[in-house]
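For this view, one protein chain was removed and the others were kept in their places.
Each chain gets a letter, A and B, in the order it is written, and its residues are counted from 1.
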Amino acid sequence: MSNPNIYKPYLMKIDKVTEEAPFVKTFRLKFTNEEDAAKFNFKAGQFGEYSVAGEGESTFCVASSPTRDGYIECTFRETGRVTSALAGKEEGEIIGFRGPYGNTFPIDEWKGKNLLFIAGGIALPPMRCVIWNCLDLRENFKDFTIVYGAKTVNDLVYKHELKEWEERPDVKLITTVDPGGETPDWKGEIGFVPTVLEKAAPSADNTIAIVCGPPIMIKYTFPILEKLGFKDTDIFTTLENRMKCGFGKCGRCNVGKVYICKDGPVFTYAALKQLPAEY
Amino acid sequence: MDKLKQLAKELLSNNQVQIIVGYEEGTVGKARPAFISSPDQADTLIYDERCIHNLAVYLTQHKLPGNTKIAVIASFPVMKSIITLASEKQLDENFIKVIGISKDNNIIEFKDFADIERYINQQDLSFTPEEQALIDKIDAMSMEERWEYWQNEFSRCFKCYACRSACPMCYCTLCITDFNQPQWVSVPSHKLGNFEWHINRAMHLAGRCIGCDECSRACPLDLPINLLTKKLSMDIQKQFGYSAGQSLTEPYALSTYKPDDKETFIR
Partner (left out) sequence: MATENYKLLKKESLPALFDKLTASGKTIYAPVKNGEKTEFDVVTKYSNDINDEYIQTVQSLKGTVFPKVEKLFDYKSDKTDTSIQEPDFSKFPQNVLWGLHPCDAAAFRPLDATFRWDYDDKYFLTRMKLTTVVGLSCSKHDDYCFCTSVDISPASSDGSDIMLTKNKAGDYLVEIVTEKGQEVYDMAKELFGEISDDKESYITDVPKKFDLNELNKNLDGSFEAPYWLAQSMRCIGCGACAYVCPTCTCFDLQDEGAANKGSRIKCWDSCGFGHFTLHTSGHNPRETQSQRWRQRILHKFSYMPDRIKVFGCMGCGRCSRACPVDMNISENLIKIMEEPKNE
C-alpha cells in the first residue's frame, strides 16, 4: 500500500471467543487478508480501534503477546454501544481493527531484572500482553511476581491462565478479591490490591513494577511502591482516555500537551507526575 | 441604572446573595452576561436594550457553586423562563432572588416565585403582531414550499448546538442527541442528522418554549429555528389553552391529561 488510508480497518475474523467473567469476553482475531497478516506487527502496550459495522469503533489494547504469531487477542467489557455490539458477535464473524497505535513497554531494557506485575479488575488485559511477552522470554528476567485482584472471584479474568501461572515454578502469583467477594473455597488473598501488595512487600531491588488497574487502585498502589523503595522511573503503567482516532488528530485524548494515543498509553510514574490533572 | 447597581451592592454587602447574574459592557459595543460576586464589582452592571441574553440559562447549568444564593436580573422572558423552570421543579426558590426589570425599565424586587407569576399575569401575554406575521408567512406556504424552505435552512446547520446551549429549557444532563444506545439522532450534520435534531428540539420544547428567541439569536448561521417552537407554542395554546411561563402549578399540557378531555382516544 503506497498511500494507506489511516481510517480503513483491517478485516479480522473472530477465531475464538472466550467468556472471561460476567460481561467480559476475549476474542482471538485473525487477519482475513494474508498480506495484512504478513506485514502486521506490534509491541506490548499498544492498542487499536476495534469496530463493528454500523455501530462504530472502540479503543482497547492488544491483550495477546507479540511473541504469539498469527493472531491478536482483545479482552473487553460490555459497556457502551460498540462493546455491546462486539459482545453479540460469534466465532467466524468479521470485525474491523485499526492499529497498532501508541508507545510500548520497554521490555528490552528490563533484561536481567526482577519483574513485578500488579493488576486490578478488567485491567489485566494490557498486563497480560506484557506478562506473556516476558514469559516467552523468561530467561531474560530474574524473579517474576504477579499480584492480581478483582472485586469478586467471578470477576477474575483469564482464569485458565491464572491457573497456569500459579502452577509454574518460575512465577509467583498472588491473587486477591475485595472483602466480601470471596467464595467458600477461595484460597487466595482477601483484601484490596494495594493492601495485599504492602503485605507481600516484594523487594524493590533491581525490580521493575508494572501497574494496571482502575484509577483508584493505581492511586493507592504508587505510594506503596515508593514506600517499598521503588524509583518512580521503574514504575510503569498505562493510561486510558476517551479516544476516537488513535493518531493525534481527533483532539480527545490529550492530557495537557501529551497525547495518550501517541505519547502513551505507557507511562512511567515519573512521567505521570509531570502531567496535569486531566485524565 | 444606578438603582440597579445600588441594589446589587446592598444585596452583596449584607450577604443576602453571593452572586448576581446580570449584564456588563462587552466588547465591540455588545452587552454580555456577567457574574458579580463583590460589591465593588457591582458598578460594572448595566441594563439597556442590548441586554437580551436569557440569563435563566445559567440557573440550571450547575456552574454556580452549590448552596449559594443567586440574584438574577430578569427581563420579561427571563421571568417567564424562571416560572417554567420552577413549574418543572428545576429551581430551588430558596436560593434564587429575582430582580425583575419592567418593560419601562423599573426595578421590581420579587418576594418569591408566586410574586413573579402574579406580575406576569398582569401583562399582555398575547403574541405580538410581528411574531404572528412571521408565523403567518410560513403558514401561507404550500407544503412543498415549506419543505423546501426548511430543507434549505437545515442544510446550513453544522450542529454547534448553540441553540441548545442558549435555551434555558434545554437543561437535560444527557441530551437525546448525545445518547447513543440507541443512537436516536444521527451525529453528523448532514441533511438527515440536521432534520432529526431540529425536529427533536422543537418537539421537546413544544409548548415549553416561552418565546425569548434566544435559540436563533445564538445561532451563528441565523437559522430561524425560533419559528418552529413559536408555532408549536401557538398550536398548544390554541388546542389546550396552555402557555408556558405563566403558571407555577398548571401541569405542562403534553405530559398530563384530563378525564374530561374532548378527545376520546385518551379515555
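Note that in this section a contact is a pair of C-beta atoms (placed from the backbone, for glycine too) under 8 Å apart; a residue touches a chain by one contact, two chains touch by 3 or more.
Just so it is clear, the structure is predicted and the values come from calculations on it, not from any experiment.
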(message) Under the definition given at the start, what are the shown partners of the omitted chain?
(response) A, B
(request) Check the options A:92, A:112, A:169 or A:184 and report the residue that touches the missing chain. (result) A:92
(message) One chain is left out of this view; which of B:17, B:57, B:101 or B:205 touches it in the full complex?
(response) B:57
(message) Going by the contact rule already stated, which one of A:112, A:169, A:184 or A:276 would touch the omitted chain in the full complex?
(response) A:276
(message) On chain A, where is the contact patch with the chain that was removed from view?
(response) 3-9, 11, 13, 51-57, 79-80, 83, 92-94, 96, 215, 240-242, 244-245, 247-252, 254-257, 259, 262, 276, 278-279
(message) Give me the chain B residues in contact with the hidden chain, please.
(response) 26-28, 30-35, 53, 57, 61, 63, 158-162, 164-166, 178, 186-190, 193, 217-218, 220-221
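Operating definition for what follows: only the chains that are shown with their structure count from here on.
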(request) Round to the nearest whole Å and give the separation of the Cα centres of chain A and chain B. (result) 48
(request) Could you please specify the touching residues of chain A with respect to chain B in the complex? (result) 80-81, 84
(request) Please name which positions on chain B make contact with chain A in the complex. (result) 180-183
